[in-house]
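The structure appears below as structure tokens.
Only a single protein chain was left out; the remaining protein chains are all shown in position.
Then we have subunit A:
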Amino acid sequence: MDTQNSDARSVLEGPDIARVLTRIAHEIVERAKGAEDVVLLGIPTRGVFLGRRLADKLEEITGRAVPVGSLDITMYRDDLRMHPPRALARTDIPAEGIDGRLVVLVDDVLFSGRTIRAALDALNDIGRPRAVQLAVLVDRGHRELPIRADYVGKNLPTSLRETVKVQLAEEDGRDAVLLGAKPDPEAAEQ
């Protein structure tokens, strides 16, 4: 998370992000034929904020409140033993549970696909959804696992030498997707 990266180029601004989320919300309603059994689960940190925003939009469209929660995947990461343990983030499963429902995972950036694999494992321990779908704000490519998103805000072809950083008002004070040059090889993940 390098805010000092001054040559970062903005590829999506606040209004773009709002439009993109509205489109994804409509796509969810269309594919789920009304979104009656949809549960949104955001992946911390920014996926949770995006999940809440999507839930608001779904409520506007369908007139019904959509359950929304968060799913921390830290314990399920496959690189857990390569770094010091991270602080855990919040897992909040809506009271309705996820059994037999359509779970839409929400994240900010889809990259290697390993986070989503971990999320699928985590879901396995919590219940058995009818189906799982994935919504991301940005798909930057470079998948290392056979995983693809069902709803993509923006496809952003990148090089591995670039970083994609999502800023959201709830956490960063403004909405933007920034594309920058990677400062050093160590920070490849972000």
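Criterion: contacts are C-beta pairs under 8 Å (C-beta built on N, C-alpha and C of every residue); 3 or more make two chains touch, one makes a residue touch a chain; residues count from 1.
Here, contacts and distances are computed from a predicted model.
**Student:** According to UniProt, what is the chain that's been left out of this complex called? Choose from "Acyl-CoA/acyl-ACP dehydrogenase", "ABC transporter permease", "Heme-copper oxidase subunit III" or "Aspartate carbamoyltransferase".
**Tutor:** Per the UniProt record, the undisplayed chain of the complex is "Aspartate carbamoyltransferase".
**Student:** Using the definition of touch stated at the top, determine which of A:Asp72, A:Asp107 or A:Asp139 touches the missing chain.
**Tutor:** Answer from the full complex: A:Asp72 touches the omitted chain.
**Student:** Which candidate, A:Thr45, A:Thr91, A:Ser112 or A:Thr158, sits in contact with the chain we can't see?
**Tutor:** A:Thr91
**Student:** For the full complex, which residue in A:Ala65, A:Leu80 or A:Ala131 touches the chain that was left out?
**Tutor:** In the complete complex, the chain left out is touched by residue A:Leu80.
**Student:** For the chain left out of this view, which of A:Asp37, A:Asp56, A:Asp121 or A:Asp172 touches it?
**Tutor:** Candidates A:Asp37, A:Asp56, A:Asp121 or A:Asp172; residue touching the omitted chain: A:Asp121.
**Student:** Write the list of subunit A residues that the hidden chain touches.
**Tutor:** 72, 75-76, 80-91, 121, 125-127
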